[in-house]
Structure formats: C-alpha cells, structure tokens
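Structure below; questions to follow.
The other protein chains are all here in position, but one chain of the complex has been omitted.
As written, the chains take the letters A and B, and residue 1 is the first residue of each chain.
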Amino acid sequence: MIVLVSLLVALMLAAALAALFFRDLLSAVIASCLVSLIASILFLFLQAPDVAMAEASIGAALLTAVFIIAIRRTGRYEE
Amino acid sequence: MSFLESNVYYMGALGLVLVGLLVILVRHNLIKMIIGLSIMDTGVNLFLVAVGYSRGGTAPIFSRAASDPAAMVDPVPQALVLTAIVIGVAVLALALAMAVRLHGHHGTLDMRKIRELRW
Partner (left out) sequence: MRALVALAVLAVIATGLVLALSDIPFGAPDSRVGPHYNRSGREDTGAVNMVTSVVVGYRAFDTLGEITVLFVAAVGLGALLHRTSRPGGGDDREPASMVLTTGCRYLFPLILLFGTYIFMHGHLTPGGGFQGGAVIASAFLLVYLGCRGRRIGRGWASSVESLGGLVFVGLGLAGLAAAGHWFLSAFLPKGTPHQLFSAGIIPLIYVAVGLKVGVELTGVIDRLMEDTQ
C-alpha cells in the first residue's frame, strides 16, 4: 500500500516538473491535468470521497478545458 | 520505511507547492505562470486534507457498513478544501480571461515586454 502511494506521489511530482520544462503550452496543460488527477486519487486514499469527486470534476476536467480554450485564443508556444 | 509512511503525503504537497512557485519565478509566459498557480493550489489542498487524516479512519459518511463516529476522519478540513477547490477554479478562469485580453491588446504574452505602467 505504501509502495503504491509513494509511486503515485513520485509520478505527480514528475508531472509537475514536466509542466515546468515543456515549451509547448498544450503539453504543459496536459501535465497539470495529470497532477490534478493523481491528487484526486490521493484524496481517495486519505478517506475523502467528496473532495476526490470535486477535484476530478472541477480541477481536472473543467479547468483543463478552460486552459485549452484560452491557449487557443492566444499563442500555443511559449516564446 | 516508517519515515516514508508517515510523511509521504506531506512531502508530495510540499513538493507541489515548491514546483509551482518555481514555475512562477522562472518562466516569462503569463499562461505558464497561471499553470504554476494551479499546481500550487493543488498542493495546498492536498496538504489540508492530509492534516485531517487519522490512522485507521474511515470516510465520514454513515452507511449500513460504517456507523461508528469515533473511527471517522475529521470532516472540517474536507469541507474547507471543497470550498477552496471551487474558488480556485473561479479565480483561475478570471485570470485566464485577463490574459486573453492582454494578448489582444499587446500581441504578446511575454511579461518582459509588457512593462508599460505609466504614471
């Protein structure tokens, strides 16, 4: 159990670092969506199903959609 | 192994806050900075829920299976984080609308070039 949680936390931190290093803004947004999704799974391990549902629906789905629409209206690559 | 078991959630939340802060400090594109803000937000929420956890606890919902209130985790940090997630998304959407308007006005989102604060 603790091995699974440690692997998930390591993957979450790796995705956050990937969001730092990607120059393509679309890839950075997908990496931050992965951070939100793994945080939602960790909320479930911390016995908080309400918060997991809120993070998965609002943080991972709607926030990513809003980011992608905003990137479409401005530039895709970081200059 | 015991150190890892008792601290892995705190290390994850702290790491997310630090990586988000690093993104804001080092990158120049406004939308990249807003992505860093969103990562910091997720880290703080994870930390708040991890503080309310008690070992061997169950989710704070009475059902046919679990009906012992003494074995449940604390519901107050979960209510706090529910509010915080929704407000975080609203504020980030407003920040993105401001970024879209800035791009329409200046033609670029590089913060080194948008420095015309006149007084």
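Note that in this section a residue touches a chain if its C-beta (ideal position, glycine included) is under 8 Å from a C-beta of that chain, and two chains touch if they have at least 3 such contacts.
Everything numeric in this text was worked out from a predicted model, so none of it was measured.
The undisplayed chain touches these shown chains across the complete complex, A, B.
If you put the missing chain back, the residues of chain B touching it would be 6-7, 9-10, 14, 17-18, 21-22, 25-26, 50-55, 59-63, 69-70, 72-79, 82-83, 85-87, 90-91, 93-94, 96-98, 100-101. On the side of chain A, the interface with the absent chain consists of residues 48-50, 52-54, 57-58, 61-62, 65-66, 69-70, 72-73, using the contact rule stated above.
Quick note on the criterion: only the chains that are shown with their structure count from here on.
Note: centroid distance chain A to chain B, computed from Cα atoms, is 10 Å. Interface residues of chain A, counted against chain B in their complex, comprise 2, 5-6, 9, 12-13, 16-17, 19-20, 25, 28-29, 32, 35-36, 39, 42-43, 46-51, 54-55, 58-59, 62-63, 66-67, 70-71, 73-75, 78-79. On chain B, the positions that touch chain A within their shared complex are 1, 4-5, 8-9, 11-12, 15-16, 19-20, 22-23, 26-29, 31-32, 34-36, 38-39, 42, 45-46, 49-50, 52-53, 57-61, 73, 78, 81-82, 85-86, 88-89, 92-93, 96-97, 99-100, 103, 108-110.
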